[in-house]
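Questions regarding the structure given below will be posed in turn.
The complex appears here minus one protein chain, its other protein chains still in place.
What follows is subunit A.
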């Protein structure tokens, strides 16, 4: 890489985490290692796609980064501050710059709040805006994510999944954060909505200079938005690529298998690789 090295926004240093279950009867240790010595960084203005099969520990890693699942070992540094070992005020500020969009858009919002209140909540929480300013900001955000002013007074159940995910995105970017964690954010949406949301996310990334951590099992979705790719398998970050070409030329067996799983455009060219399904 030439020129100035970009500032790293998020540093994950040797994070390990295991879920302990109590020893059952005879002393067999049933603790399960979910994350094993994971380190990576995300630079400002970039998107890291984290792919892996289900159960690989992707979402747990997301929770560790969001500060809701303390790892047993390692550190998570956001803009140089340790998420887990900093005072309350710092944590409060970290959370302002570190927002999240989850997979299930319905369970991420309070079903009894209107779109307006959902989006204005972080703004009220972190800033002092007058009512008029607040309303204007919320309208701008709604329009930015492709909804309109007439959606202000609607409740979550009156939106479709894709629309509600847009509201979640509007809520996440309301505070102009530095990093947005997208935990399977488009996975439950249909193909068309998915590509629209992905498009929106890339636009927002350029407009606001956002960085993303894009957690997904969907390799195609990850490619369409990410600058870099990390592959997580059984709690280990097995490969990291700075470009998509590297991913395709990788010799790693697990990566090969993942790669093979991408369906060809036409069914005739699809092959079953494991043979177990047929």
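The rule is short, and it goes like this: a residue touches a chain if its C-beta (ideal position, glycine included) is under 8 Å from a C-beta of that chain, and two chains touch if they have at least 3 such contacts; residues count from 1.
By our rule, contacts and distances are computed from a predicted model.
Its record in UniProt calls the unshown chain "Nickel import system permease protein NikB", which is the match among "Nickel import system permease protein NikB", "Transmembrane protein (Alph_Pro_TM)", "Protein-export membrane protein SecF" or "Cytochrome bc1 complex cytochrome b subunit".
Among A:39, A:158 or A:249, the one in contact with the hidden chain is A:158. In the complete complex, the hidden chain is touched by one of A:52, A:122, A:162 or A:230, namely A:122.
Touch with the chain that is not drawn comes from one residue among A:100, A:197 or A:255, which is A:100.
Annotation for subunit A: contacts to the undisplayed chain at residues 66-68, 91-92, 94-96, 99-100, 102, 104, 106-114, 121-122, 125-126, 154-160, 171-172.
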